[in-house]
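Structure incoming, see below.
In this view, the complex is presented without one of its protein chains, the others remaining in place.
As written, the chain order gives the labels A, B and C, with residue 1 at the start of each chain.
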Amino acid sequence: MTSAATLPPRVTEEKTANKILGWIALPVGILALLVIGSLLSEQFFTTRNLTNVLINMSIVGIIVVGMTFVFIVRGLADLSVPAMVAIGALLTLSLQPSLGSLVGALVGILAASAAGLINGLFIGYFRLNPVITTLATGTIVLGIAQAAVGGVIVYGDDPALQSFLTGRIILGIPTIVLIFLAVAVGGHLLLSQTIFGRWVYAAGSNPDATKASAVPLNFTKAAAFWMTATLSGFSGVLLALTLQTARPGIGTGYEFDAITAVVVGGVSLLGGFGNVPRAIGGLLLVTLLSNIMVLNGIPTASQGLVMGALIAGAVALDVYLRRRGGAA
Amino acid sequence: MTQNADATVLAMKGITKTFPGVKALADVDLEVRTGEVHAIVGENGAGKSTLMKILAGVHPPDEGSVTIEGEQMWFNSPLEARRQGVGMVYQEINLVPDLTVAENISLGQLPSSAGFVNRLELHRTAARVLKELGTRLDPQEMVGRLSVSQQQLVEIAKVYASQPRIVVFDEPTSSLSEHEAKALFRVIERMRSNGIAIIYISHRLREVLDISDRVTVLRDGRIIDCRSTEGLTPPEMIRLMVGRDLDDVFPKRHVAIGNPVLEVAGLTRLGVFEDISLTVRAGEIVGLAGLVGAGRTEVARALFGLDRYDAGTIRLHDSEVRIRSPKTAVRAGIAYIPEDRKRDGVALSLSVKENISLPVLRQVARLGWLQRGAERRMTQQKAEELYVSPPAIDRKVATFSGGNQQKVVLAKWLASEPTVLILDEPTRGVDVGAKADIHTIIGELAASGVAIIMISSELPEILAVSDRVYVLHEGRLTAELDRSAADEESVMSAATGEAVAA
Amino acid sequence: MKHVLRLGTLTAVGALALTGCGNDGNGNGAESAEGLEICYVAAAESHAYASPANAAFQEAAEEHGVHVTLLSQEFDAQTGTDQLRTCIGRNPDGIVLWPLDPQAYIPGLVEAQDADIPVVLINSPMDEDAEGLYTSFTGPDTYEQGVMAAEVMHEELGGEGQIVIIAGQAGNGTTIGRTDGFNNMLEELGSEIEVLQTVNADFDQQRALELSRDLISRHGDALDGVYANDDTMARGFVDAWTESGRELDDMPAIVGINGQQDAFAGIEEGYYTATIVQSPEEDGRLALETIVSAATGEEVDTRIPIPLTVVTQENVADEEPAF
Partner (left out) sequence: MNTLKRVFESPAVLTLIHYRVVVILIATLFLSVSLVPGLTEFRTLSLSLDRTATLGVVAVGLTVVLLMGKLDLSVGSTLALSGIATIGLQDQLGPFGAAVAGIVVGVLAGVLNGFLVVTLQINSLVATLASMIFLRALCHFLTDSNPISGDDPLFGLTVSRALGGTFSLRTYVFLIAILLLFIWLTYTVAGRRLYAVGSNEHAATASGIRSNRYLFGAFVFSGFTAGAAGVMQSLATNTGSPAFGEATALTAIAAVVIGGTRLEGGRGSALGTLGGVLVLAAITTTLEYESVPTYYQNIVTGSILLLLILLDRIASNSPRSALSLNSLLSFGKRDETPTEKKQEGKVP
């Protein structure tokens, strides 16, 4: 059914300049922010502040790793993230008194993971539209979580674990940052070094060719959504343990934060392109920007003016370069 | 229509068109008269499609002129060509499934008053057009609900409604059953009697003879002959179409042929192909010939597990296997180089390396972990063996030419070290140099003992490369010809249903 | 120095009837209350404060034999304005509304008045424009809480210093009340306290934690005080402070609202300056009793406040945390 008119224009050569631009835009942006930040505020370029940036990245960062897989596998986006964060967090703390923190955390992750299997089944195997499916499953899961805890705040009682997670264990780097970095490195290795990772790229790049290459296409797609849900659950667990409180709305906005980071990192919504470091780079850029704005007293609610423009600008640049046959 | 019956509607004069590396058309003249069905025949790559694309405004000609009813035409777009009276009916259907038959027919110029669709007029037009074409489609039916042949009728009605002076049918019957094709001919007959000039392109020679008044034969971008259909026989037409010696282009290696590797018996997929039995031996190249739509690709897809089959057995190395998915096929040692390279073959945004290793990642991985060095060595070696040029395995496949992309697809499957290799149109859209490379590769593979099935629409290619040729016609095997017995005429007559295998 | 303010009266609603304890409906309302239909437009269902308030409301209703239809706005005033109309449509004997916006419900209140349905506002006040459109406003006043917080802060810092405000969701009625009350009171007191920065942490501990890290980076030891719109966000600041390697003893003065358990703990340990307790149970119960009185035709005061208590180290042992 393919006819000449629907095929993309054949790209015969890569334009070096565009290619370079595609690769350096993100690092240059981050560098520029570091310079601007230092100029605008004395406190900016301090170990302390930069460590804070890292800590602030950590919770969303774990979700960003999963969302990167969803983007690359051409799964559009996972809107059920807030629900997964919430069940992870709520279960951890509500089970803490009876089962202890660690078992509670495990159950929280498993529950999010199970919900992720449902996402995977519907999207990967039944091929439902990911946006509307994750919207629906998110609504249901969050509803169940709320009903389960009666809709109130759950308090935790494990300050030891809290201080372990936020304490600066190694080289002044808090444990939670180390956990995030471990997840990011793990996600990066999974994506770049393993068979599964290669499947993810292939499935996003050309699903038909991938299927014809004896790759389990449905599984790959399902796994990406399962991973995102599991990581979101994990993120919720960490959130609950560091805050020692959890409420159903705890994950609100994380889905859009994660999408923003991935998009600003230049990972393509059309699949097949991008990697974890890029997405983390996008997250770093966004977090730095927010940090600079707070340090300079820009009202929190108005920061969206810059964020919205940043997202649109980043994607427009990406699309432009791609059309020029550059960084694609 | 006021012209008298013999008036020339369309005159294409001195049309020349060159694509990078290929001279597609050289000084072609074509004249079509009012009320005639003018067939254009030729092998694949003879230049029929290019000629029609020029007429349809898709490509501008390098040289030459097009006149319609004496008026000089310059088409810059398909839309313009259609406005000036050229209608095209392609093999592919391009309709809006969520609109009704009537709406699709009038989509370009919906009858309206003050922005509102004039439904009465819409249905009147549709009803009139459908009636004039002698069909019994319901104008109110959603197109998405129709069968393929019904959709094709809508496609024709859509063209007809724009009141064209010339209508080109490009392989209209390739996806139709015989019965459906008959209905189509009645429609064409109607159009002709309404004074429309018809250009008809088909591989089915019997059809061409039945329906056309005159036939133009193209070969290698040149007009060979243009004559009245009357008194013409299929063998004569085949001679006109082929008529050349190609042994130099397709050198054949001589290889010792071993034991049977793949034995297929009674393979059937209902409504698609039936009772296909074939055997391929080690080191043997078996050609699968047939017209477009004869079921060659479908058989190949079923052998590779991309489509299911309803009946029949597949034996590999003397043991029966059940192919359920590409995965089982790969495990059994079958590899398939698909016909549609862009869709099923390569992932354009990935690198050469990543494409080649995709089906065989397990070979270069330990416990799911990729061994970068091993992968690099393996893919680099394959890329060089297959003359991928340049052999830069880190570059994105999108940046390579069609021929080199095809080599990447080959490399990808050779990496799995198959014992049976199915090649579906391996040289389509590939330039001459790459074509020769690919043939050399196929020869080398056979020499190393791989059993090869090759599908090609280019008869000379099949004949030159194959040790044996199976011919399919409408989903059935019509001939099995030895290399010595296979020539263009014998294959063509089996493929057109003119002769049944002895 | 008066650290404990038992508030029955204060400035903003001075024009209204100022005193009264609002419990008069309890005794004689009970019989005739049987079978009343009350429609309750609550702020939310899943919320630390709203949930116990709703529960207390329902419980009190059961005791009175009153049937309650509970609608939850989920913190969306837009939903709430529509729900108010739905309530009016059911033609109940009384409506209890938890306003999330000082203005948006006014047209609905007019309709309720036209339909002769008494309305009691619970928990949050509305604009002056709404006066006369509702029967009574019970519960704590977010504006008052801001005022009280300003007083504590003013005293604690001796009238001068630099502070930051961690506010709730931008545009939310509670945020506005608690922030405006605080700022206006500082001005009224002629305080030298300078508000360096106000950030919105959406009543979210994690958001507050993240923003506090940046605030501590920026202002660091120059901070003398922190005012948070609720204890949850104050907790976020406390965590960020210790996380930055600073000592609890060096903590700036922290004033929060709501009287959460951990705020109490902080006050006991001495690093948390004050929180303002309001009891959600009392809040819910009072609203129900007031609407029952109003619906049974009794006179009720237009302003029936519930007590707010500023909890500091001095009285922390005597008070109960709200939740």
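In the analysis below, contacts are C-beta pairs under 8 Å (C-beta built on N, C-alpha and C of every residue); 3 or more make two chains touch, one makes a residue touch a chain.
Treat the numbers as computed from the prediction; the structure is a model and nothing was measured.
Chemist: Omitted chain: which shown chains does it touch?
Modeler: A, B, C
Chemist: Which residue among B:A11, B:A26, B:V117 or B:A392 touches the omitted chain?
Modeler: B:V117
Chemist: Give the residue, chosen from B:M12, B:I199 or B:L306, that touches the chain omitted from the document.
Modeler: B:L306
Chemist: Among the options C:Y105, C:F203 or C:F237, which residue touches the chain absent from this view?
Modeler: Considering all chains, including the one not shown, the answer is C:Y105.
Chemist: Which candidate, A:A17, A:L39, A:V103 or A:I144, sits in contact with the chain we can't see?
Modeler: The missing chain is touched by A:I144.
Chemist: Tell me which stretches of chain B touch the chain missing from the display.
Modeler: 78-79, 94-99, 103, 107-110, 112, 115-117, 119, 142-145, 148, 151, 175, 272, 306
Chemist: Given the full complex, what residues of chain A touch the hidden partner chain?
Modeler: Output for chain A: 1, 5-6, 8-9, 11, 74, 76-77, 79, 122, 126-133, 135-140, 142-144, 146-147, 151, 207-208, 211, 248, 256, 259-260, 263, 269-270, 299, 301-309, 311-312, 315-316, 319-320, 322-323, 328.
Chemist: In terms of residues, what is the contact footprint of the unshown chain on chain C?
Modeler: Where chain C meets the chain not shown: residues 45-46, 68-72, 74, 76-79, 81-83, 85-86, 88-90, 101-108, 110-111, 127, 129, 169-172, 175-176, 200.
Definition applied: only the chains that are shown with their structure count from here on.
Chemist: On a C-alpha centroid basis, what's the spacing between chain A and chain C, in Å?
Modeler: Roughly 36 Å separates the two chain centres.
Chemist: Nearest whole angstrom, what separates the Cα centre of chain B from the Cα centre of chain C?
Modeler: 74
Chemist: Starting from the mean Cα coordinates of chain A and chain B, work out the distance between those two points in Å.
Modeler: Using C-alpha averages as centres, the distance is 44 Å.
Chemist: Which of the residues in chain B come into contact with chain A in the complex?
Modeler: Chain B residues touching chain A: 58, 90, 92, 94, 304, 306, 325-327, 329-330, 336, 338, 340, 342-350, 354, 357-359, 361-362, 365, 368-370, 372, 395-396, 398-399, 401-402, 412.
Chemist: In their shared complex, at which residues does chain A touch chain C?
Modeler: So the residues of chain A touching chain C come out as 41, 43-44, 46, 48-49, 52, 55-56, 59, 146, 150-153, 155, 166-168, 174, 239, 242-243, 245, 247-250, 252, 290-291, 294-295, 297, 299-301.
Chemist: So in the complex, which bits of chain C are touching chain A?
Modeler: The touching residues are 45-48, 51-52, 170-171, 196-201, 204-206, 209-211, 213-218, 220, 232, 235-236, 239, 243-245, 261-262, 323.
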